[in-house]
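Only one protein chain is missing from this complex, and each of the others stays in its spot.
Up next, subunit A:
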Amino acid sequence: MTEPAKPIIQIQNVTKRFGRVAAVDNVSLDILAGEFFVLLGPSGCGKTTLLRMIAGFELPTEGTILIDGQDMAGIPPNKRPVNMVFQSYAVFPHMSVADNVAYGLKIAGVKGGEVKARVAEALDLVKLGGFEDRMPDQMSGGQRQRVALARSLIMRPKVLLLDEPLSALDAKLRAQMQFELAELQDQVGITFVTVTHDQDEALSMASRIAVINKGEVAQLAGPSDLYEYPANRFVADFVGSVNIFEGKLTLDEPDRAAVDCPGLGKVYLNHGVTGPHGADVWVALRPEKIYLHVPGEGKAVRAAAQDAPDGHNFARGCIKGMSYLGDITLYDILLESGARLRVSRPNLSRHDQEDFTWDDKVSMHWRADSPVVLLG
């Protein structure tokens, strides 16, 4: 199982310009064989353009794309060892499911008996066994997507590209397909490269995620690293929800650091950040990592003091907004400094959401390993 991962796709200094606009701006990244790679970013960030360049539907203005070590320059889409599942699925409406799935093999000149066996195998893989004679207009969106998946997988590509594969499905089906796609990838062992704007989708399926912003890679990391150690404000804000405060770095040693934020107060960290002393930095604090305490504030102060010096990692405020989401409750808190703070709180017991209400005075604390200091 633990063979050394080699890059199956190498994107080297690739730039794509449409007119004067650079949709993809000097991107370099390696996608490893067998991984589930996700390109994540807001709409218009260039992630789809990047995917289409791998498939061969767009040509890079500059730079090189290698697939399995082979330079793809001048190789048309129909000769590349990759297959794509399109956002609209692009299932051929005039062909039955079996004909759709068999199309690539027929073009490749594979003979009847083998085609039939492989179609059955591919349909079983996507749990559509027995649907051979259906026409696409007799199927649901989710089923059509499976046809598109089978149609690509039957080609045994080195890489399967998926363009926003789950965006057209309803929420329940999407959650189910997230698991199924990950399972399928595990089963066939093909490298999957997926484009999405949905961070939940990316976090749940990916082995690694490249966050793309304005044509550049903002960060490349595994899901938990991306969430817990964002490299910059864009990633922190785009992946998950976050509170970001501007501040000055007042202390920076190998095992501790402190930031003075006018909005949030004094923030203490139990690790160093290696930033220039006195520099302007940003502190990112996730809503779920903040503990709410009922007034009296003694408990909050004591809790904060457990791993931080006095007066650090502690704030006071007033609840200005609440939204009950079932599993958690979100609070919008007006801090004494006038800044706003989003806090989420799990509803561990049935009556937890009744603990706080509008205009309640509350105090908060967070642990010294929770805040992230961002330099950019």
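Everything below uses one rule, namely that contacts are C-beta pairs under 8 Å (C-beta built on N, C-alpha and C of every residue); 3 or more make two chains touch, one makes a residue touch a chain; residues count from 1.
Everything that follows uses one rule, which is that contacts and distances are computed from a predicted model.
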Listed names "GDSL-like Lipase/Acylhydrolase family protein", "DsrE family protein", "Sulfurtransferase complex subunit TusB" or "ABC transporter permease", matching UniProt entry of the absent chain: "ABC transporter permease"
Candidates A:57, A:179 or A:358 - the one touching the absent chain: A:57
Option touching the unshown chain, where A:94, A:111 or A:350 are the choices: A:94
Residues of subunit A in contact with the chain not shown: 55, 57, 76-79, 82-84, 86-88, 90, 92-94, 103-104, 107-108, 148, 151-152, 155
